[in-house]
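Heads up, one of the protein chains got dropped from this complex, but the rest are sitting where they should.
Order as written gives the chain letters A and B; numbering starts at 1 within each chain.
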């Protein structure tokens, strides 16, 4: 039968995806690092005389309404994306994983309460929570982080709980319990290491989603604020200029797509590598 | 049988159907960016409401014309006593409301008392503040007694907030406005348009248009497309300055770049350190480069040097008071004791003009050592924090009310500006009736504000009018928030 060959084929395809994803993500991180020290132009320096120029030799990706260099802004904008996504996913892991672990360890009432809370949080589309949070606290990257972070908490809680439950039924856990170890200790020492792969995969996916989320919030004017360059904000400013300066629409969007694509490929590749059983599952 | 009748009716109608192609067109569809929340101009500050109903559906005792001058409207004439405190208005004959009720002096008394009442929700209640009493002497005569002479009273009565409504219909005006104007409210399609039709019993000259539609298109690209496709005949203020060259090059369109009453300023909190220091304010004025700020709005704004409309006859050009000069600005900051500069916040409300100017101002002030943190705020927050609470360092805002230089004399206004000299000039102005002397006082007031560098005076917001080249009679400027259609017609 050809099933094995097909699986092998998909396997090599997946690992090709992993390599491509790794390369794209590495490029993205390298650009972000380089931009810390150097960009072709000062990304916040305005030059009204050169505004709204298309791509040229002097400005590879053109200039914006204020004559700022688009390439430099995209390079510097990567910082905002990395920062928001990292912290937001960190919040999700920091609060969601303990909650999920607790739910799986205790079951019963605490489990029910945590899962209902997760349902409740999911009932609000995250844009809606973000709009309310920013209305409450004012727009800015910090509030984008909070909004995206809050959304990540139930995601990690559910994944942790779902992945932990089967582990709790395994023999070595029963042995540890028989040896008198407390539930909390077992969760940390035995369960978490066993679900780390799942969490890493989920973190990669959430990182990509956080970058998309940050872009959407900044696009709606709820995220990053000037002069800090941000991809979503660049698209926001480009909206009224679609007809006169299409390059302002195209390039920041491409930056988002390539970054998210790289992270997703990396996540899928890692999933196949770390936990082949999950290969056919999504989400 | 009915079918035959119908065919006959259609055949009979054919010549008439063809006829309008020969006669001049008598309908107009006008595009607007914002949709009015409702249609009662006496219960909202929304400019969009006035832009639909002012002069078209509702009229006041006086009206403001395209040049910003006061004209008689429902009052055919008036007498003012020597001391300027008693106005006797002689009302027009044969005026009726759109619902058929007759207009008389009682309607004026009702409208004014409604606006002055304790539970009134009139956004410009201060127009009526000087009024001590309103009396109907007879059905055609109204006597208004003022507490003190008020030089701008007749102008103020021309505002949309002071239109005359009828007691029978006033409460329903939000959804079904009933006025005395040349156009009758026909219907509203929420989110899309308001339709008006000619009012056949209008007291004055009948308008050339039989129907007028106001269509609300918030997106600039969609607005431009609708104009090009002929879906709309005119856009009073196109929100897309970047697209203007395209229309200027197209012979099918007329482009009129006028000015609004919106003085765009970098407001500073004069009551707060370091803006309480004149030298600091002067330094900021020198640091600002108006040309760059206007360029970000595609070069259509008119630079201003004080808080006054450049199309007003009393306007004085004071843009040279503090010319753009980075070195001078730095020197002034040193003198003021801020050699190292300082940090300040700049609160920006949502409109594009504010956000764009804000980003540039942040850059310009950075060049003289002032570190500006931009804090974008919603309107609600701007009104609460900046306007009401005066909790701000700087903000960019366009003051769109006509002839509003008097706000600088208000005690608790958010600028925190206090000048006995300016207050004196304004006091004299409000009691002065002689037009020549009034202009002198207005010029004096402008000069004081410019020299005190109260705010960074940036530019007058443009009004970018684009309409079908065959349409005439639309206003070039907006001396008052209105799209007056009474004179609009299609060229033969």
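Keep in mind that, in the parts below, a contact is a pair of C-beta atoms (placed from the backbone, for glycine too) under 8 Å apart; a residue touches a chain by one contact, two chains touch by 3 or more.
The rule we apply is simple: contacts and distances are computed from a predicted model.
Trainee: UniProt protein name for the omitted subunit, picking from "Pyrroloquinoline quinone biosynthesis protein PqqD", "Glycosyl transferase", "Acyl carrier protein" or "Dipeptide transport system permease protein DppB"?
Mentor: "Dipeptide transport system permease protein DppB"
Trainee: Among A:19, A:110, A:132 or A:196, which residue is in touch with the absent chain?
Mentor: Touching the chain that is not displayed is residue A:132.
Trainee: Which of these, A:46, A:85 or A:238, touches the one chain of the complex that we don't see?
Mentor: Residue touching the absent chain, from the options given: A:238.
Trainee: Of B:167, B:204, B:218 or B:337, which sits in contact with the chain we cannot see?
Mentor: Counting the whole complex, the residue in contact with the absent chain is B:218.
Trainee: Would you write out the residues of chain B that touch the absent chain, in ascending order?
Mentor: Touch set of chain B with respect to the missing chain: 37-38, 43-46, 118-126, 129, 174-175, 189-193, 217-219, 221-222, 225-226, 350, 378-381, 383-385, 387-388, 399, 401.
Trainee: Kindly note down the residues of chain A that lie in touch with the hidden chain.
Mentor: Counting over the whole complex, chain A touches the hidden chain at residues 5-7, 9-10, 13, 17, 115-116, 119-120, 122-128, 131-132, 135-136, 208, 212, 215-216, 219-220, 235, 238-239, 242-243, 246, 249-250, 253, 256-258, 260-261, 264-265, 268, 280-283.
Keep in mind that, in the parts below, only the chains that are shown with their structure count from here on.
Trainee: Applying the document's contact rule, which stretches of chain B touch chain A when the two form their complex?
Mentor: Those residues of chain B that touch chain A are 220-221, 224, 240, 242-243, 292, 295-296, 350, 352, 356, 358-360, 362-363, 374-378, 381.
Trainee: So in the complex, which bits of chain A are touching chain B?
Mentor: It comes out as residues 44-46, 48, 51, 65-66, 135, 138-139, 221, 225-227, 240-244.
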